[in-house]
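Missing here: one protein chain of the complex. Every other protein chain is in place.
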Amino acid sequence: MDDFYRENILDHYRHPHNKGELAQPTHTHQEDNPLCGDVIRIDLDVNENDVIDQVGFSGEGCAISQASASMLTEMLEGKTLEEAKQLGKEDILAALGIELGPVRLKCALLSLKVLKGAVYGLSSLPDDEDEDW
Amino acid sequence: MDDFYRENILDHYRHPHNKGELAQPTHTHQEDNPLCGDVIRIDLDVNENDVIDQVGFSGEGCAISQASASMLTEMLEGKTLEEAKQLGKEDILAALGIELGPVRLKCALLSLKVLKGAVYGLSSLPDDEDEDW
Amino acid sequence: MFDVDVIRQDFPILHQQVNGKPLVYLDSAASSQKPLPVIQAMDEYYRTTHANVHRGIYQLSERATEAYENARKKIARFINARSWREVVFTRNATESINLVAYAWGRHHVKAGDTILLTEVEHHANIVPWQQLAAETGASVAYLPVDERGCCDMAALELLLDNTVKLVAFTQMSNVLGTILPAEEIIARSHAAGAVVLMDGAQGVPHMATDVQALDVDFLAISGHKMLGPTGIGILYGKRHILEEMPPFLTGGEMIRRVTKDSAEWNDLPWKFEAGTPAIAEAIGLGVAVDYLNRLDMHSVRQHEIDLMSYALRRLSQVEGICLYGPHDPTARGGAIAFNLGDTHAHDLASILDHEGIAIRAGHHCAMPLHQKLGVPATARASFYVYNQPSEVDRLAEVLEMARQLLEG
Partner (left out) sequence: MFDVDVIRQDFPILHQQVNGKPLVYLDSAASSQKPLPVIQAMDEYYRTTHANVHRGIYQLSERATEAYENARKKIARFINARSWREVVFTRNATESINLVAYAWGRHHVKAGDTILLTEVEHHANIVPWQQLAAETGASVAYLPVDERGCCDMAALELLLDNTVKLVAFTQMSNVLGTILPAEEIIARSHAAGAVVLMDGAQGVPHMATDVQALDVDFLAISGHKMLGPTGIGILYGKRHILEEMPPFLTGGEMIRRVTKDSAEWNDLPWKFEAGTPAIAEAIGLGVAVDYLNRLDMHSVRQHEIDLMSYALRRLSQVEGICLYGPHDPTARGGAIAFNLGDTHAHDLASILDHEGIAIRAGHHCAMPLHQKLGVPATARASFYVYNQPSEVDRLAEVLEMARQLLEG
């Protein structure tokens, strides 16, 4: 049991990093997962060099969605927008370090989806590549 | 094989009894079975004593429907209308003397259905008692 | 007679380990497991009997037809229908409800009419009516329930005005477990001139259901929730109502005659069964009904009342737990929703799964009810004939561990 929700997940869940809204974000986006009611919003403050100065997430939901949002915001600190776009599924899963079924995967990846919405803007969002055969 | 379509069925099929239409029947009725295209018409001449003086059947279809129609008309000769109403499924099946599956049963019983239509008139037809549980 | 140890021997799926722990299956409200006689009957059917039904003039087809129609008769008797002609095979309860919404609804519901539902309904008994309302200009109203799922019967009286054409309600809540007062709802709805559909997806598998005693007009059932296979459901409808309804799906089997310009419908119930039916599945469901009859539906119900009494007691000892639904085990079926402190139900489900315990977490296809309860999700454990008190104990123990783990 103890090896399942690993300490780092529980740490991030109990003490989330970068939790909170930014006053005047340059980029912001929010989505929810109606299946479980998880809601995540991410605010970014991107400076003139396209570097993420500040990041904040808010919302509520399960330990997995909250912990992965917290982990994701940590990864974003100091990255350029271009680098943020490169972040993918694998990065989140590596950070979580546990195996997840398809339903929980959606919890884990919600914050990534929100991030993409924030950095691309909804209209230019690249296609979900979740279509592997 | 020879024991299946018994001689009496084949006889009635090849040489049907009472085949033909009556000129001025007192009772007449026709039905078809769309599943196979069998059509049977039965004409009756019933006298003032309610006795069937003459009977004729016409139509076309499979050996079973034609033979059973021929057998049925034989049974009708000289019967009263009341007696004709008493004729049932068992009488036809006994006359045919072979086992039939549900589809062929419909062929076998078409002429009986037509007879009921003729003697009762469509509006006062008793309910199909084919509803056994 | 009702011996869970013996019953469990008939369910091979239960005897497996998940993550090295024995499987505890507590999700029968989503779908039940299948006993060997059901599995074997279908296997046997394909090995010895399969052919298309109804039109074949050869023995395989005649045997297949007889088995298929015989299954219909078993089900008709199980719900005490007047005639097997009142039993239509569908894919699931959802299709049964849609059949009524399309074939009955499109012809009887008009602009200004009301379709009355309750606040505990499953999406299957909400969305088809929303669609019907959107197409016809009718409106959908909801009978309020309290937080335990009990209907406000005074409100029912008020809501049942003369615009109400149809009342559609669930026999048993799939979330709260609440058993609705079916007889009273049906009688009052009829008195107000409404037709009544009962969603029996949860009720029929768990309690004896008599359509004649209830006098219900339509009843929707899922086979897979009552020990039967997937891919088969039932729509019961009163004969005179089914008779005057136009067909829903059209094609082969449901016609008597077709020309280039027109078609003439077959007799009931085939008028509503277009195309090759789910033959093996109907046969499997017939055997499931045999199995339930052998257990006896009153014993099934008593077993679940006993198990629920125990569960209510044992689970309420878990610190921080919030149990939904009626306190009285005789007022509810074998499903119980809960939350644990601020922990999300998804986390509970993951942790329970890690310990081999299968429950469901989420909105259970009842989002409006969860909006009412004010929570986005609940965890739900649900029982059936093969569940036993020791499984409730396992659930409670792991919930206690989960609390400690997550609350830290």
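Letters A, B and C mark the chains in the order given here, with residues in each chain numbered from 1 onward.
Everything that follows uses one rule, which is that contacts are C-beta pairs under 8 Å (C-beta built on N, C-alpha and C of every residue); 3 or more make two chains touch, one makes a residue touch a chain.
Remember, predicted model here, so these are calculated numbers, not experimental data.
Contacts of the undisplayed chain with the visible chains, over the whole complex, involve A, B, C. Only one of the listed residues, C:I75, C:V88, C:M226 or C:I279, touches the absent chain: C:I279.
For the chain left out of this panel, the touching residue among C:I7, C:M42, C:I305 or C:A337 is C:M42. Between the chain not shown and the residues C:R91, C:H190, C:R239 or C:R301, the one that touches is C:R91.
Residues touching the missing chain, restricted to chain B, are 1-2, 4-5, 10, 13-14, 34-38, 61-64, 100-101, 103-104, 107 (touch as defined at the top). In the full complex, the hidden chain is touched by chain C at residues 12-13, 16, 18-19, 23, 25, 27, 30-31, 33-34, 38-39, 42-43, 46-52, 55-61, 91-95, 97-98, 102, 122-128, 130-131, 140, 142, 222, 224, 229-233, 249-255, 257-263, 274-281, 346, 349-350, 352-353, 357-362, 365, 367-368, 371.
Where chain A meets the missing chain, the touching residues are 34-35, 101-104, 131, 133.
In this text, only the chains that are shown with their structure count from here on.
Between chain A and chain C, the centres computed from C-alpha atoms are 38 Å apart.
Shown for chain A are the residues that touch two or more other chains, of which there are none.
Touching of two or more other chains is recorded for no residue of chain C.
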